[in-house]
Structure formats: structure tokens, C-alpha cells
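The complex appears here without one of its protein chains, the remainder shown in place.
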Amino acid sequence: MTLLATVNSDVPFNVAQNVGFGVIAVLMVTGALRVVTTNNVVHAALWLVLVLAGAAAQFILLAAEFVAITQVLVYIGAIVVLFLFGVMLTRAPIRGEAGLTRSNWFGGALVGVLLLGLLSFTLLDTFGGDRLPADTRLTLRPAAVSQAEGTEPTAGSNVGAVSDSIFSRYLIPFEAVSVLLTAALIGAIVLARKE
Amino acid sequence: MTAASLLAADPLLAGKVDLAVVLIVALKAVIVLAFLLVATMLMIWFERKVHADMTNRIGPNQAGPFGILQSVADGVKVFFKEDLLPDRADRFVFRLAPFLSVVPAFLTFAVVPIGGNFSDADGGVIELFGHRTLLQLADPPIGVLLVLAMSSIAVYGVMLAGWSSGSKYPLLGSVRASAQMVSYEAALGLSTVTVVLVAGTLTTSGIVAAQHTWNWNLWATGIVPFVVFLIAATAELNRPPFDLVEAEQELVGGFHTEYSGVRFAMYYLAEFMNTVTMSAIIVTLFLGGPNGPVLVGPEWLWGIVWFFAKLMLLLFTFAWFRATLPRFRYDQLMDLGWKALIPLALGWLLLMIAIRVGSDEGWNPILVMVVGVAALAAGYALLVLAGRTARRNRELAGAHL
Partner (left out) sequence: MLLNQFLILSAVLFAIGVYGVIARRNGVAVLMSIELILNAVNINLVAFSAMTGTLAGQVFALFVIAIAAAEVGVGLAIVLVIYRNRRSIDLDEVDLMRG
């Protein structure tokens, strides 16, 4: 991909960030492959943790630290723990089991490879060597709000801007998500309780 | 580039990063690591001494003066023990699990400000070798959320240890422990939100800076979140009176039954290390961190002294809990968490928000308080009613727990 970096090369090329991206990306892809191939559900959950942590690291690389910490808090701290609970309650054997993958898995592999080829062709064709802007200071926080609160926005952080954005422009989706969460909570309790 | 603006939150890293800056960061990391390890060793000795005094015993008194080297002696002994690996264990996960318990404790401690003078506009920034920096390893803009995230990651060490041991007592112990830790995290988070609401920032240094001149969050948030946080933290740490994870009478040793040698020592260490870290977090969130009056001597020293004094007070409280309170039963534990602490923390948060909105809008504060309390009382009455109905229905159906 760096071969394509000749377009708009006025942005300085940061070696450390690209090396960091590469290492994390390799870890994530390895982890994802192990998630779908390992024969032990608990091991799959642990590889999933690796992928999720890698995604959080990529978010920090993209200066989205609030999304990154939410990813760790909700995905790693709650969702995968829930998976492990599910695995323990359904008594997964500790040695792993053979029947985790279908015998005709190559059909799925074919679909996956075709999908990957299609997606990468489209992406390379559309975005080519587009580079991310050098310094993404995402400060949408209006000055009036920060003065009314009496609190200074933290230097270099966009947490305040994200929260302002959620509670003004995206308030309706936010409320819809909270209703959805309540519905899911009640639904899960109704499903899982013993008669 | 993109991530550079994140690093700029720490004044040390805002300018040009040269060798001196890297060395200062490395020095801080080593100091925090050594500090936490020494504090953990002393905490083990301190707790045993306090517990012994409260139960009319002498406690460790052989190794060193007052037995202060007891933890070192224990460590050496356990280091030379045979490291057993159960036949039916999942080898990789069994080896991995102890590290997952220890690492979050260190990472949490990295965001705790252990010194500095927060009373002026500088906000705890001190001079170190000609560079301006904070007396904490890292000051991310989302420090408080990092603390919560690490406490939720600590569940993994317990859960995987129980599962990978391949026998039933550890599995039962770990399912219990992780259910307990997940349940109490909600109360922990809700009382932390109250602190964030009052302080108006997510950085730990900002929270400490907001508490200078005795404006501690302990009373700024109205005591209740502190009490909820203290109880939830005790449960989160699996410490007495919530230590039914390792209730010997029921579960042998709980999740670490199959562990021995160095790996067992890591769990033992992690338990006390988490206690020290959690106490440091409570000091930071509620007790003003290193804030305190400057008496004679250099200014920077007093921040560290006050931090230590508050830390010792909390560690003593935890030891006191252990010596005096009987263990909870499992259903009592869950009732306390879900039916008492979470509604209490949530209700108090809503009340604080109502008062904050009222003062912003210029409403009558007494009226806001009365209406808020009335609404919360109505909500509580509904909750009690729902609980009663559910219990009656259960009795009618003849189901047993």
C-alpha cells in the first residue's frame, strides 16, 4: 500500500505510526483467523479479545480515544465476559471439540475470499492513495457551550466534542439506542429465566 | 500527526520529545512499579499485623524488626515450591491467567497522581530535571474511564483461572467471582459518574485539581457515592466480607485451588496489589488525592505525604473490615448489589444532576431538592412493590431458589 503513497505527498510520512499500524494489523488479522478456525470456544473468545484490543489501538492511532476506551470497556469488559459466561454455562469441553466448524467450510472460505477481493478492488479503485489529514483536531465543541459549563475542554481531547455531538445532533438516535438496550435487557431476561 | 494531539495532554510530551523526556518517562515507570510492589509487600505485613492485633494475637514477628520482612520470607519460600500443572488443565490459559490479574493493577496505578501541589493554577505540574511534568505516570484525557476499564478486565484473571484448571471447585468459584465482579462494577461506575459530574473532567489530575482547598468530593458529592464506592470496591476486590469467592468451607480455595508455587504467589500478590490500587483510586476520586496543607519543609514533599497518609487510612479500613465483619451469603451479596447499591447510586446521581440543572437554570434549590427526593421515593416505592409482587408470585408457584 505504501507504493501508492506518491499521491499528495505534501503530508510528512510518519514512520512510527505506520510501523505501529502494521504490527497491530498483523496481530488483528492473525487473531481474527484464529477466532474462526480454532476448535476451542474459550480460545476463540481470547483471540477475539486480541482483535478487539487491536481495534482499540487503531482507534487511538486515529485520535478517537473515547471510542477506544468504550471499545475496551464494553467489548472486552462486558461482551466477551458474557461470551465466556455463555461458554461456561453450556459446558464447553476443556480439550476443545471437533464439530465446531462445518465439514463443507470451503464454501464459506470461497465467499470470504471473493468478498475480500471485491471489497479491496473497490477500495483501491475509489480511495487509491488518499492520505489522512496530518492533525485531526476534532473540535466541534462550540465556544459558547464550553464557557457556559465553566469547565475548560481538556487539551488535545475530543471527549467533550463527542458528548456535545451525541446530546445535540444525535439525541434522537441516542434515545432510540437506550430504548433498544432496555428492550434487549428485558428480552434476554424473559428468554433466559427458568419457567 | 493524528495521535500527537492526544499525547499533548501531558505537558512533558507537548514539546519536542528528546532523550531526556524518554528517560524521565522511563524513570517514572520504574518508580511507579517499584512503589506499587513495595507498597503491596508492606500492605500484606500491615494487614496481618492489624488483623492479629484485633484478634488478640501477635502476628508475624520473626523476620526482621516487627516481622516487617515476613512477605519477603514468604515470597522466597513460595518461589522454591514445585510449580504444579494439573493434568486436565488447559496449559496455555492456565499459565496466562495469573498475568491477567496482575497487569490491570499496574495499569490502573499509572493514572493515579501521587504528588504535586494542586492549589495553584498550575494543576499539579512540577519541575523535574528542568522539564515540566505531573507526578503520575500517565495522564490520559479519559483517565477515569481507564480505571473502570481496567477493573472490568481484572475479571479475566479470575474467570480463566477457574475454567482452565479443569476441575469443579475452581470453576464454581470463578463463576461466582466473575458474577460478583460484573454485578458490582455497575455500582462502581455509577458512583464514579457522580464524581465526574462534580469535577467536570475525566482526567485524574483534573479531578484532583478540582478538589483543592478542602473541596473534597467526599462532601461535594454528598458522602453517599463514597460509601457506595467503598462497598462496591470491597466486593470488586473479593475482600472480606465479600470474599465468598474463596470461601474455604464451600469451595476449597475458590478459583486458585489448583495453583501453586509462583503462580499462586502472583494471585496472592495481585489481590493485595489491587487493594492498594483501589485505595489509591478512592483517595484520588473522593479524598482529594495529594491535596493538603503545606507545613514546614519543601512544598512538593507534602503532596506525597498527604497521599500516603490517606492511602494508609484506607488500607487500615480494609483490614478493619476483614477483622470485624462476617462473610455474606451469596444471595445476600447479590441482593445488596442489585437491589440496594445500584438503585441508591443511580438515584443519588439523578438527584445530583437535578440539583446541577436547577442551579444552572436558576430554579429554587429547595423546591428542586424536595421534588427530586419525592420522585426518588416514588421510584423506590415502585421498586419495593415490584420486589414484593415477584416474591409472592414465586411463593405461589412454589419455586425454590
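Note that the chains are named A and B in the order they appear, and that numbering of residues resets to 1 at the start of each chain.
Just so we're on the same page, a residue touches a chain if its C-beta (ideal position, glycine included) is under 8 Å from a C-beta of that chain, and two chains touch if they have at least 3 such contacts.
The model shown is predicted, which means the values in this text are computed figures rather than measured ones.
Peer 1: Please give every residue of chain A in contact with the chain that is not shown.
Peer 2: Residues in contact with the chain left out: 1-2, 4-5, 14, 17-18, 21, 25, 28-29, 32-33, 35-36, 41, 44-45, 48, 51-52, 55, 58-59, 61-64, 66-67, 70-71, 74-75, 78-79, 82-83, 85-87, 89-90, 99-102, 105, 107-109, 111-113, 115-116, 119-120, 123-124, 127-133, 136, 138, 140, 158, 161-162, 165-166, 170, 173-174, 177, 180-181, 183-185, 187-189, 191-192.
Simple rule for what comes next: only the chains that are shown with their structure count from here on.
Peer 1: Which chain B residues qualify as touching chain A in the complex?
Peer 2: Residues in contact with chain A: 1-9, 88-90, 92-93, 96, 140-142, 145-146, 148-149, 152-153, 155-156, 159-160, 163-164, 166, 171, 175, 178-179, 182, 185, 200-203, 206, 360.
Peer 1: Would you tell me which residues of chain A are touching chain B in their complex?
Peer 2: Touch residues, chain A against chain B: 12, 14, 17, 40, 42-43, 46, 49, 60-63, 65-66, 69-70, 72-73, 76-78, 81, 84-85, 88, 94, 132-137, 148-151, 154-157, 159.
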